[in-house]
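Got a structure for you, written out below as structure tokens; questions coming shortly.
With one protein chain held back, the other chains of the complex are shown just where they sit.
Letters A and B name the chains as they come in the text, with residue numbers starting at 1 for each one.
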């Protein structure tokens, strides 16, 4: 990685991480840490460190814990425990150079830091993203009649998004049904019938296609930007059904309403870029992929994401979950990847330096500020 | 971009652009120009210039209008208007170094230059490509009985392709239904029934799956090479349904009949390359993608397109529409991208220079001359 003015500018830029999660506040056992740094699991006879992301942790995070680059997994985990979670988070979050976090609070099988706690640890600002499936499932858990579900969900969602600091909603429809859904808004009768079936089974995980469609259309009614998980995730995903091209008809029907943010997208970053090019409301990031592929490949993924994408449509996210290593690595991989590709274009005179600096600032902060109407938006 | 003998050869080679459109003959307002240089639209608060293709226009076209490299959009548009469309077209087309244009004349919401006008402006030769959907729709517009539609379409298509200078037909089935169609030739009764439904609705946009299949099979009967739009386009496409792998069964059924040219293909260039490798009749290009990704990424797209493709199967097209900037940028991005990848293989001794020069000449001109049986074919 060579330096140059674009990297300097990106290193000086306070990033807006428009989609991430909190960190586990408790100290982590080796097993727990290994489980958190993979989308798979920790399997007998192997270590999550034997992977691109494991290598990146040892290379880039170890020095922040006063260890040599490429410290062993054992050394890393011992030092991590020795410092304690609070100090580890403080160091890694400070090194991330992220000023604003938009935190998805709807998935927390472990005790995670709240947005406010994350903001304090990072010395930044945090906003909240409401996961709509969690809202819907809590409505079912509280008990509701099938015919009241649609209203109950809408009211609960409105209450959730009116809390201070909420800037967006999110759906994990990609996990629940995929995007190959009927794009039309379901009728009241269809929703009631589907809710009847779901509630009769005790509610729980919302995966009924009619109710997922209804959830997406409720997001339109809420009027806030909608984040959609796309592509890479754990083995609960059917990857091919999360190809965002399946959203095309729904995007036609909802054009002129809410901004749509396609998250992660790998390996469908080109499909996402196509949608961001032809639909005014669509934006994308390659979060999650950034730390999993590491700085060694983040540029390659960004190159594909940016092949045709208008410069106002790319955002930065880490999609970090659980460990602050990922908040840091996402930022590092984004800065190095984007700087590398822009600087090379400047060096080969394909791009003017002022333009390159503008693209960097837009993708790293400004585009997110605009979409979410964050304070400080010019 | 380093130079070297392959780039020199490609710069000296008069290209055959086997698929493009005319240029808008009128002077263009800023809004009109911005609309023409994107597959999206020009959206409030943003500019089409803030994109990879906008950057490429300012970098590579500005000097041809006597402006500095990376001139601003304002400067560019002012100078463009000052010179007037005729002079702008003349300069850009001359710089393209394209000797032969195969012009799709079937899509012209604006007044476009005719093939003859394009040829004159470029100092080259132009042939015509007949868009079959336009022929079918004009048959419906003239009025036809459902039972006469098949005959009427065949006769009209035959008349159209017998006009002097017609070398191929084209289908935009990708836009209308996608390629996930029943591959079999529909029966007369099926065609009549589908035509009845279509005509009862007043004709117009042909998007009935039976009639689209019938159109593809009529192309087989016509005997001319068939160009198929694949992948990247405006938001009328359902990208995943344009994956050319869906054509496999139809390609089996039509093997031994007509050449099939897969146009653009991005992001399915590898799928297209696979088909070109295993079906004698299939060829591909990465037109359209070339100017949208610009010289900064055209090599990467060509690398994927050429990973396994036999060297006689890659063709050049710009798929330029409306603005001569794209006829020029397509040629530039093709030459630089192909030269870069071939020269590097020569430099690392993976490829002999005479072989590299042969591949360049084949892809840039010879393969198209052969497929379309153009004069001057050796």
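Definition applied: a residue touches a chain if its C-beta (ideal position, glycine included) is under 8 Å from a C-beta of that chain, and two chains touch if they have at least 3 such contacts.
Bear in mind the structure is a predicted one, so any value in this text is a computation, not a measurement.
Touching the chain that is not shown, out of A:55, A:94 or A:353: A:55 (per the contact rule at the top).
From the options B:49, B:127, B:274 or B:334, the residue with contact to the unseen chain in the full assembly is B:274. Within the set A:266, A:326 or A:372, the residue that contacts the chain not displayed is A:266. From the options B:246, B:264 or B:291, the residue with contact to the chain not on display is B:246. Where subunit A meets the chain that is not shown, the touching residues are 1, 38-41, 43, 46, 48, 50-53, 55-56, 58-59, 69-70, 232, 234-235, 237-240, 266-267, 289, 292-297, 300-301.
Interface residues of subunit B with the unshown chain, by the touch rule above, are 243, 245-246, 248-249, 251-252, 270-271, 274, 277-280, 303, 306-312, 345, 348-352, 355.
Simple rule for what comes next: only the chains that are shown with their structure count from here on.
A turn of 120° superposes the CA atoms of subunit A on those of subunit B, with the angle given to the nearest 5. Centre-to-centre spacing of subunit A and subunit B amounts to 37 Å, using the average Cα coordinate of each chain.
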